[in-house]
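The complex appears here minus one protein chain, its other protein chains still in place.
Right after this comes chain A.
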Amino acid sequence: MAVPRPIATRYARSGDVRIAYQVVGQGPFDLVFVPGFISNLDLHWEDEGYSRLLSRLSTFSRLILFDKRGTGLSDRVDTNALPSLETRMDDVRAVMDAAGSSRAAILGASEGAPMAILFAATYPERTRSLVLYAGYAHFHKWVMDPARLQGFIDAAETCWGTGATLQNFAPGRLDDIRFATWWARFERLSASPTAAAALARMNAEIDVRGVLGSIRAPTLLIHRRNDVRVAPDASRYLARKIPDARLAEISGRDHPIWTGDVNRVADLIEEFLTGTHAPPDTERVLAALLVTRVSDTARLGDRMWSERSLRFQETLRLLVGRHGGRIVDQYGDVVVSRFDGPARAIRCAAALRDAAQGIGIASAQGVHVGEIEARGPPSGLTVRVAIKIAEHAGRGSILASRLVSEIATGSGLHFVDAGHLPLDDLDGPLALVEATSEQHLEPACRSRTPASVEPSALTARENEVVALIADGKSNAAIAIELSLSEHTVKRHVANILTKLDLPSRAAAAAFAVRQTGPDGP
């Protein structure tokens, strides 16, 4: 977790309401960040993505942050007399006055965008330029219709504070336990259930379509093409209506501005506001990441699982160290290790797979190579991609991005194509390969004649699959029978052929028949 920066929080007075704000950096011009639905000035610095975004913006501006009335550290609103968008927009002016900002670039994200639009239309002389991220002009048209809004409010009333709204905003981070935990705190520390419902109702009234044509400030619009919360058409509409606005559509599905490829968003904003690119970040290094996932939790009893898991963790530490890597992160049954080169990561993965088999549990592993922060636990795109690859890997398999196989050329490792993995953060699907390198990783003297292979070399699941292959069933039929995806079945078949050193399904079927005899397996 990022270390929170000690930023002073101050309070501006907007009418009778106190608005909490922070000022970060001392760049030549002011940049006011108008956040979306909920916010909490203190908590933002505890999330890696949020902290990175704010730090990036504050390198080239004097960044002024605030919590809108009703959320975070600012005063709550009277839920029986909800303030108008004009009143809330005036909070921006009050904060700017308090911070001594006569003119600023305004960055509005999500629900912050219509507020920023209204500010730019009302105070053109105080708006240096306008950046709208995942913005919209009319809530019901581009975010939620009244029925869906009511569903959202009902859900918020019952499970606010548990992080349950994450699926509405960043489904790509649902499996990221650390982020999901942060999100639940973000809900609790930003608003009570009543305040959250009030904020949602206030946002539902947003309609600033009438003022778009009067905006004179240079405007940049940024929208992720598959944004789950606000349809990209919302920004396309803004681009048509705001004079000379520029629209940058970027890849991604998660909605919050501090999730997904934060650097890309920061690059676009910096280039628009300063006319130059960010200097290259020298604090990043190239590294290979291995994500090891162990499964079988359901099949084994709790106690047996716990014993085997402990044994595997010990072995893992040993093997990662032996292959020149180090464990950099761990949560649940997922371990992230970092290596200097991909070949080492793949060799370690193969050793881990064998060790897991020996212990009686199954591993699934993913390897990816890319830039990560030189210091601290790795975070960001490279890690997320590595985790996704590991999630995609079947039992006992080692999947890697094709880049890994290209960099590992000459290492003696062998790979076969393993299809493509669609990833929201990337422009196109990621090409995958599967490592098939036993013959180079196992002792040279080990006999590989099929006669020496016992059915016990296969996991229980693989034995089930091989028996169904012997019955002449297709992958699709096997998938239905075992309640697995067809992709997983394909993985099992590939593993079976690899383990038994057999060339085809037919050979696997023949093997199964040879092994089972008249009484079955």
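Observations on the model:
Just so it is clear, contacts are C-beta pairs under 8 Å (C-beta built on N, C-alpha and C of every residue); 3 or more make two chains touch, one makes a residue touch a chain; residues count from 1.
Assume contacts and distances are computed from a predicted model.
Missing chain, UniProt name from the options "Na(+)-translocating NADH-quinone reductase subunit B", "Nuclear transport factor 2 family protein", "histidine kinase" or "Putative DNA-binding domain-containing protein": "Nuclear transport factor 2 family protein". Residue A:58 is the one among A:58, A:110 or A:165 that touches the chain not shown. Touch with the chain that is not drawn comes from one residue among A:27, A:171, A:193 or A:419, which is A:27. Residues of chain A that touch the chain left out of the display are 5-8, 10, 23-30, 55, 58-60, 97-103, 128, 275, 279, 282.
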